[in-house]
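Only one protein chain is missing; all other protein chains are in place.
Which chain is which? They are A and B, in the order written, and residues in each are numbered from 1.
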Amino acid sequence: MTLLDVKNLHTSYGKVDVLAGVSFEVEPGETYALVGESGSGKTTVIRAIAGLAPAQQGSVKFDGREIRGASERELRPLRKDIAMMFQDPVGSLSPRLTIRSLITEPYRIQGMRQRDLDAEAKRLLEMVNLPAHFADRYPYQLSGGQARRVGVARALALEPKLILADEPTAGLDVSVQGELLNLMNDLRERLGLAMVIITHNLNVVRHVADRMGIMYLGRLVEEGDTETIFADPRHPYTHCLLSANPEPDPDARLERIALKGEPPSLLKRPQGCEFRERCPFAKPICTTVPPWEVENGHGLRCLSPMKAGQAA
Amino acid sequence: MSDTLLQIDNLGVDYETARGDLKALRDITFDVNRGEIVGIVGESGCGKSTLISSILRLTAPNTRFRQGEIRFKGQDLLPLSERRMRALRGEDISIVFQDPMQTHNPVLTIGQQMLDIQHRSKASKAEKRARAAKMLGAVGIPDPEARLDQFPHEFSGGMRQRIAIAMALMSEPDLLIADEPTTALDATLEVQIIERLQELQQQFDCAILFISHHLGVIAELCDRVVVMYAGAVIESGDVREIFHNPKHPYTRRLIDCDPGHIKTRARVLPTIPGEVPDLANLPEGCIFRDRCDQALPCCAHQVPPLTQLQEGHRAACWLNHEEVSA
Partner (left out) sequence: MSKSRSELSLILTGVARDPLGLMGLIIVGTIIFCALFAAWITPHDPIGMNIKDRLQGPSLTYLLGTDQLGRDTFSRVIMGGQVALKVALPAVFGAMIIGLTLGMIAGYGPKWLDNLLMLFFDTIRSFPTVMFALAVVALVGPSLQTVVFVVMATSIPTYGRVARTQTLTLRNSEFILAERSMGAGMARILGVHMLPNIIGVLAVLAAMDIPTVIALEAGLSFLGLGVKPPTPSWGALLKDGYALIRQTPWLVVGGGLPIILATLGFTFLGESLRDVVDPKLRKQR
């Protein structure tokens, strides 16, 4: 059964429609990546799923149960099954608590005080490869990579079914980024976790995600298997994102497609296809609103898609 | 390429702290020639920021210059008076900072700020304004005349960074220091900024010292690369040499770690296990030894010198010394 089923999710703050109908599904054990520029609504999607941001329309089903608009009381038992990781590795840890208190906080909140919390702290630190004496440290004494591991340990404390991770590698050096992704890949397999990962780093997506969705102005514009999308992006925006990825090789000849301008304001959404004004392949037909079409599990919102193999 | 603009020689900088002296920079040596783009790569704590603030002499009060020289056009900057230094910062050396959202004064329009930085010029206000508009046009801000009257918050992050570049180039400096100018931006905007910098560099013929931890950006933009680790230069050279023929294990493994060149889904990504050494309590010998999988016995006792291996390629590793490694 589908673990997470998001349908037509809308979020507005006043007149600004941050999410204008987002739908996607995540199966148990699957990793789904949401990709897009800042302001595309990625963060709002996962916060809305977790009930931390409002969602005026649509539905969020977790394990078959509707959770959009649920009260904090109704959500509390589900919090065991959905864990979150936030962007700022150090800033998402309560600054005056020791690491021991931080990673055992989920047990306290869920009323599982009868457990041996010291032993749990030890087990969790071991799981994320941090030495046991870190339990007595404070967040400001940690490096970004270490704080990120603490974040992972806390997210895994209650053995959730789903992790919502917002830019889990942001602010980490490349050598540490690899460690974190390896750890997450490993834990995911061992524990059978499903994950939704938000990132603008496409290099990361390729190595962790089974499927990915590309967001633009609060909507998905393309969705499919990660490998298929990397090999054969159909939406011009996806193609631009993929080519805007400088390679660590001075001789790499990049067939880069320049993306014109910057994302438009959410207050003045363009008519027709919202990507039209920046699109290097826009045609007259693009003044009409493109529908969402799915073919062989590959979703696309474009009337002038790139042909298969054009990207290569 | 003999026309040296900036020459850093054996620079050693400490921070005085309660725990003792933090050896932030040790024996830093490299050059920047006129009209050249030099990249400085390194991970957090490698001393990039200390290096920039030392060149600009905008250092924290507990900074101590222990040894070495920073020569700009042949003149050592360290003994220079604050007044001369200020003139230099305005005229000959400019900087673009990492966070475009905090670079501009929020209560002044962009036009006012761009007029202010021309305060040394004797041109009329209208002329200064025209120059400002021209610069905005040059960095790709559409409709620059009208946008001069807007406030920083009316621009997006990518535009603000371009405005910051425009302002840095106003005085037509000989050296532009760019401190992670694309880190806070999305990949699409990052690419726009890099391409713009390349164009502008040719147009204005200034040298750029480009600091980044993003290897892809460095590879694409720079002519030469300086690799730093824990406060020391461990390798420097031509960009192709560095990326295709790295001579220091750290450089090699840093490039291996970048997932950008691993094209198929990897089960396990390469990493560099271990931690950067404590700068207040440096280990004996090579600073990278604890994390190095090729360490030799001599690495434990002797600091490898930064030696020239061939024209324009230097590395600090005993593996390149046949008499030791053999």
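Just so we're on the same page, a residue touches a chain if its C-beta (ideal position, glycine included) is under 8 Å from a C-beta of that chain, and two chains touch if they have at least 3 such contacts.
Quantities reported herein were computed from a predicted structural model and do not represent experimental measurements.
Student: Please pick, from A:7, A:79 or A:256, the residue that touches the omitted chain in the full complex.
Tutor: Selected residue, touching the omitted chain: A:79.
Student: Write down which of A:8, A:94 or A:265 is the residue touching the left-out chain.
Tutor: In the full complex, the listed residue that touches the missing chain is A:94.
Student: Which of these touches the unseen chain: A:16, A:52, A:258 or A:294?
Tutor: A:52
Student: Applying the definition given at the start, please give the residues of chain A touching the unseen chain.
Tutor: 47, 50, 52, 72, 75-76, 79, 82-84, 86-88, 91-98, 105-106, 109-110, 140, 154
Operating definition for what follows: only the chains that are shown with their structure count from here on.
Student: Can you check how far apart chain A and chain B are, centre to centre, with Cα atoms defining each centre and the answer in Å?
Tutor: 31
Student: Quick check on the complex: what are the chain B residues that touch chain A?
Tutor: For this pair, the touching residues of chain B are 43-44, 156-159, 186-192, 194-195, 213-220, 239-240, 243-244, 253-255, 257-263, 265-273, 275.
Student: Applying the document's contact rule, which stretches of chain A touch chain B when the two form their complex?
Tutor: For this pair, the touching residues of chain A are 37-38, 143-144, 173-179, 181-182, 185, 200-204, 206-207, 226-227, 240-241, 244-252, 254, 256, 258-259, 262-263.
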